[in-house]
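A single protein chain has been removed from this complex, and every other one stays in its place.
Moving on, here comes subunit A:
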Amino acid sequence: MFGVNRGKAYRGEFGVEPATTIRDVFEAALGLPAAERARLLDERCPDPLRRAEIERLLAADATEGELLSTGDAACAARAIGDTSVAQALPAGSRIGPFELVEVLGEGGSSTVFRAFRQVDGVRQEVAIKLLARGLYTADAQRQFRREREALARLRHPGIARLIEGGITEAGLAYIALELVDGLPITRYASQHRLDLRQRLVLFLMVCRAVETAHRALIVHRDLKPSNVLVTADGHVKLLDFGIAMLLDEDAAEQIHTQHRALTPAYAAPEQFAQEPVNAATDVYALGVLLDELITGQRRASADAGTPSSRLSPDTVTTAYGTVPAGVSTLRHKLRGDLDNIVLKATASEAERRYASAGALAEDIERHLDRQPVLAHPPSRWYRTSKFVARHRGGVVLTALFMAAVLTSLSIALWQAQVARQQAARANMVRDFVESLFAPVRYGTAPSEQPSLDELLAHGVAKLDNAPSMDDGSQVDLLAMFSRLYEDLGDVAQARQLANRAVALSERTLAPSAIESIRALTARGYAAVRMEDYADGGTDLRLAHQRMLAQGIRGEALIDLLGPLGAVENSEGHGEAALDLAREALAERIDSWGPDDPRVGIGYNDVASALEGLERYDEAIPMWRKTWQFELAHFGPSSSQTTLALAGLASSSFRAGHWTQAHALFGQALAMYARNGNAPQLTQVYAAQKACVLEGLRADHASAQARCGQAQAWSAAGFGADTALHGDSLEATAFGEVEAGDLVAARKLFDAARKLYGSDPANRMRIGRVDSELAGIALLEGQPAVARELLPEAIAGLRTRKYRMPPLIAEARLLLACTRTPATPCPPDLQATVEHDLAAVASRNDPQLLWVHTLLAQVELAHDQAGAARARLTAAIPRAAGDLPPAHPRRLAAQLWLAVAAARSGDCADAEAQARAASATIQLGGLAAHPELASASTLLRHPLASCGPLLN
């Protein structure tokens, strides 16, 4: 602003306007000799601060030289030198995990490189954008991270993905983006000679992508053809979404830079005016882009004319590849709807534009469907009201007219507000939550700090009394509180809040609103946590469907996939559960990068799904990977690391690596015990599995310790009257069987069975107990009892996919019906057993020895001594690695092998086997073990051609 005269007068330190300015005194003093200067200052500057300032000015005036000691501006610029980042970062330099290849482009506020990194041996090519501004303060870095995370959550096939972002040690911020190979949309359209309709359809894809971003509260701010690419296969990819936001310097710095990252031709008026930008800003740029796409010519910035009026033979020929005669046809097609649509999108007043990119898309769709569009030329009323607003003084207004103007104005203001509300709401919710935690942050004494429970109750109460909060926020917060209650284990409260969230969203929001979808997810999750898989599955599947339809990915999707996997599992769809777990893992890595701590749970879930499918060879390395990941991110004593270790132990156990599982469970349970938290479900599971394992290994001391933990934790954490506690009792019983105490075992099995009741959900558990009770009956010489129990038990066991328990039960049934000629075996039982055995043949599960010993007895009963002998000769050494020599099952198998050898006429081998077993039995004090009873009895008498082999 030239020609402005003297600027603001100097204001004194105390805000009092002095009669004369500092400059006045300074200039007055300049002409005076030193002594008179002092007198002048005495007279006119009684304030010592002011006087000192003037004295400094006079001293500075007396010095020689330029403003900068280096010389004039050009000279100073040379002395400082040009340190552009491209120069400082040659090919091969590293930024974060990426190696730079070449500079793709350099702009005022950033430099773009082609770069790559190796991920699991695969070369991942990315575009790295290095921001020119540095982020030195913790606040600036936090802000950058927050925005980066918002961008990372933005997932849409039409938007180039933000892969990673970080801050180098030098304080430079960078972002890694999906590298897109494509042409600017305008070039693509002319190169492929797209007709008008094809161009509009392509442009709709652009609008949809922009709409998705706006819903995630992200504004592009710099939409232009070079940011809207079309790949060779015709897919639209938007580049640099929200990057302008990251580039924008904070308010203080903005004063210095004077301009923002923007491209003048596509920038909306509010951007030039440096007013806050919002979704309407992008709508404006879309309008300019649409104009250029359909006319083949970018409009001049001051041009508010219609697209159809601007068509020229040259540009149309270049853009459409048609003969100039096509111009009039095209003009005819643009005139009317498309002209109006472009004008509405590019209205200089933001409130007159389409409210969203989606609304713009819908109007174009209406045009394509030959329906009337919303856009129309400004009405006379509108122009009149504008005129009135501009010439208030000159127009005589009636009160009525004035009221009408004010009404229309307030509606316009309200509309402009809607777009901003999104961002405002995100802030409001954040503030609300932060206010809840205020007492925790501001150094309250630990004893007075509220518990998480209290905090949540406080939050819910506060929400009830927050009438000013809008519905979307309320729904979001209710869902969030529901989630938090779940984490605290208060599933009932969680479910109630989730129900409220869904009810509110159904009353006030669209089903496709992200808040509605999140509420639905929360309700489904709460149901799943209460093992209500049917209701939970309905909600979660619907939410999943809507998310996919809306292009919502990232955290919201991840939150959904976990419980959905649990639903699939509960329905026996292990493969589907595994697919979901893998999808979630990929989503985690995509959203947060491979090194984010939150990726660990993704590995955990995949491992867990693999275990569920009995694919132990894959589950074990995946658990190991999970464990290493958690160890690296959370340290050795974290609950995450412990969980992974327990998972590794569990899969090792199920795969039959009992010795290894023994050591791993020991480690995991020691960590659980040390943490001393209220027992978690996973912790109880781990103790129960360890209890069964030690029992089966016949390691009585370990079994006692583990089973003690399992019982204590299930009772303390979940109640002594729960099915979960029944599991602990049942687990303990397995050890009693191996210890030979059938009475104690039966007592525990009965107690467990009582806790399971007749709940159909516990069918598998009941089947497990009945199979064991049948095993005891067989040992006690009551095959009829076993024959009675087993068919139903097998059916129960088959409700879960694990193969080993039903296999044992089937072998028991085969033996039981062999011994009860009155009720012969089901006809296909033999075939089923052989089939199941083949399925686990590759596994070295020691429990296969249980099965083979049973089957050998069946064969002996059918005079197939040779088969029995071959079976046991093969089976015993396979189990030897994980069973101690004095294990009753091993000894029983050896005794039955002696029987089989004797029946085959090999008395020498029979005697050797019997003698070896006998020695170990004596040594271990196992003579009275019921497992050994029937074989021992047989061996005390002559068998076939051999004499008694035991005394």
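As a convention for this text, a contact is a pair of C-beta atoms (placed from the backbone, for glycine too) under 8 Å apart; a residue touches a chain by one contact, two chains touch by 3 or more; residues count from 1.
By our rule, contacts and distances are computed from a predicted model.
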Practice problem: Assign the chain not included in the display its UniProt protein name, restricting the answer to "Gluconate 2-dehydrogenase subunit 3 family protein", "Transport system integral membrane protein", "ECF-type sigma factor" or "Branched-chain amino acid ABC transporter substrate-binding protein". | Solution: "ECF-type sigma factor"
Self-check item: Contacting the left-out chain in the complete assembly, out of A:T20, A:T70, A:S309 or A:S637
Solution: A:T70
Exercise. Based on the whole complex, identify which of A:D42, A:D61 or A:E834 touches the chain you can't see.
Key: A:D61
Exercise. Write down which of A:D82, A:D181, A:D233 or A:D828 is the residue touching the left-out chain.
Key: A:D82
Quiz item: When the complex is taken as a whole, what residues of subunit A touch the one chain not shown?
Solution: 1-10, 22-23, 26-27, 30, 53, 56-61, 63, 66-70, 72-85, 87-90, 93-94, 108, 132, 134, 136, 168-172, 255-259, 264, 267, 269, 271-273, 301-302
